[in-house]
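This report concerns only the one structure given below.
A single protein chain has been removed from this complex, and every other one stays in its place.
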Amino acid sequence: MGFVSAAVAWFADAANWSGPGGIPQRLLEHVLVSGLAMIIALAIVLPLGLWIGHRRRGAAVAVGLAGLGRAVPTLAAIAIVLPITAAYDPQLGFKLYPVVLAMILLAAPPILVNAYTGIVEVDPDLVEAARGMGMTGPQVLGRVELPLALPVVIGGIRSATVQVIATATLGSIFGFGGLGRFLIDGIANHDTGQIFGGVVLVAALALVAEAGLAGLQRVLAPARGG
Amino acid sequence: MSGPAATVEFQDVTKRYDPGTQGPGAVNDLSFAVPAGRICVLVGPSGCGKTTSLKMVNRLIEPTAGRILLDGVDVTSRELTELRRGIGYVIQQVGLFPHQTIGQNVAVVPRLLGWDAGRRRERADELLGLVGLEPARYRDRFPSQLSGGERQRVGVARALAADPPLMLMDEPFGAVDPIVRERLQNEFLRLQEHLAKTILFVTHDIDEAIKMGDLVAVMQAGGRLAQFGPPDDLLAHPASDFVARFVGSDRGLKRLSLSRIRDVQLQAVPTARPGDPAAPVRQAVQADPFPYLLLVDEANHPLGWLDEADLPADGPLDAEEAIAMSPLLNPETTLKDALAMMVEADVQAGVVVDGTGSLLGIVTFESIGQAQRAPAA
Partner (left out) sequence: MDWGWILDHLDDLAFRTAQHLYLTAIALAIGLAISFALALLAVRRRSLYPPIAGLASIVFTIPSLALFAAFVSITGISVWTAEIPLILYTFVMYVRNIVAGFDSVPPEVREAADGMGYGRLARLWRIELPLAVPLIIAGIRVAAVSTIGLVTITGILGDRFGGLGFFIFEGIARGYFATEMLLGAVPSIVLALLVDRALVLLQRRLTPWAHPARPGSAPEPAAA
């Protein structure tokens, strides 16, 4: 299996671990853009989704928007945003901003839909009982609905994270760094080792993120019976 | 409309899901025979194997041992789809095809049999009318637009479409509310009067079994037959403690709903017309053990009772003196209803009249009791 040995050789080459094009640097760039996009997406969309689920209002609009967001090809999204952000900030506007914004667009639908669905699927009898006990709306949301909806909500976050990590590789097409650079450069140089090395790194990053979130899910929402 | 009806016979039929084990199977050594044109009800508690037995007839489940004969032919020797197209099958959840119209649903088996479109449509309309659904209104609707009771009727129509000699019905009226169920049962019985098909009917409800069945097979846990016979037999002579408990401790009352006034020996009663001279009438009444006189009019329609003690020594009888009428019963009234009416009216006798309202005779609590004590027909 030629590409396995090529990849191994590539990892073994010390030169690949240093400098601005080295593995640590690219990894950092990738984590940066993915993390930034996820944090911003969560900050905006998660509360929105939870609130819409809690109030059971505006669901149709939210779901419709999520559907639209999913339909938009990510490459096209970056391409559209780039001229705008570039005009705004010639430094980061060319590389960082468009990718982050497109990733936010990518992450939003799974987070939104899962937050909404998770809350809506909480047993309405429990919610009614909580209200009957005198809890206010936000208290019901925070103490009853959210804890019960947590598995589904975190599921959405996991799904979004994995997608963002995988798709952030597209940023390299526009000159951004990140692990995608190994893929682009590998194609340009016909360097099999570099390509597969990049694949391994992206997969590893995604797995680490998955494992981390799975662990978080176990801590926050220990499995209930049934 | 009524086509040929088949005979069904179970011979030592056994179904074992775990062929290796020695323990009892789901159905064990089931044997009984159903003559053509009769309704046989399989009844028993959950898990007694009644549905399994039913499904072995059209081989949705294959028997492990024994034979099931349809018109004397072993069902396992017939080609599977051909066998099933000749048996009507009705299940509790109906199973109408959601993507087809009611008309198309009813015509499923005719279509499988290759009838042409015109004949299929005619037959579907005929059957919809038969089950009480106006064809023009229902044939182009979809199942999702119908109520539970309507869907159940379509299910029956669909099973009848190819005029099969045998119908299998698995708790067909179980999924609707009691009022609708009663109506569907009555209509089905009326339909059966025309069609005279052989029907195997499964239910867990003993009252439904007694009402619907010409023959009842009571099954018990372990897939065994506890008793087989006409409903009255089960009620009058339960074969075991299990059967006695299963039919219910009110089986005496249940039997009463099976018999009718025509099964009871009517008693004669002294009668007289208003204006008849009292003296000879009084003598006749005193001679009769029953202490009341029944006033009737010229057409022999009952008017009211006169107490023996209130009869004048002579002079014309006065209709005004009569005590209010007992409930009027006819020969088709069930004994249960008759007794209920008599108790309600607080009288000793019920007056039986014919279709025109003319007196036929009277029944008393005692004569009804005597009819029940006689051995079941």
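Read from first to last, the chains carry the letters A and B; within each, the first residue is number 1.
In this section, a residue touches a chain if its C-beta (ideal position, glycine included) is under 8 Å from a C-beta of that chain, and two chains touch if they have at least 3 such contacts.
Since the structure is predicted, the reported quantities are computational estimates derived from the model, not experimental observations.
Only one residue in the set B:Arg84, B:Arg123 or B:Lys211 touches the chain that does not appear here, and it is B:Arg84.
Considering the full assembly, A:Ile80 is the residue among A:Leu28, A:Ile80 or A:Met133 that touches the omitted chain.
Looking at B:Thr21, B:Ser46 or B:Ser144, the residue that reaches the missing chain in the full complex is B:Ser144. Listed residues B:Cys48, B:Leu133, B:Ala157 or B:Leu335: the one in touch with the omitted chain is B:Leu133. Chain A residues in contact with the hidden partner, per the touch definition given at the top, are 2-3, 67-68, 70-77, 79-80, 82-83, 86, 94, 162, 166-167, 169-170, 172-175, 180, 183-184, 186-187, 190, 192, 195-196, 198-199, 202-203, 206. Chain B residues in contact with the hidden partner, per the touch definition given at the top, are 58, 60, 81-87, 89, 91-100, 108-109, 112, 132-134, 137, 141-147, 149-150, 153, 158, 168, 176, 179-180, 183-184.
Throughout what follows, only the chains that are shown with their structure count from here on.
Here the spacing of chain A and chain B, counted between their Cα centres, is 67 Å.
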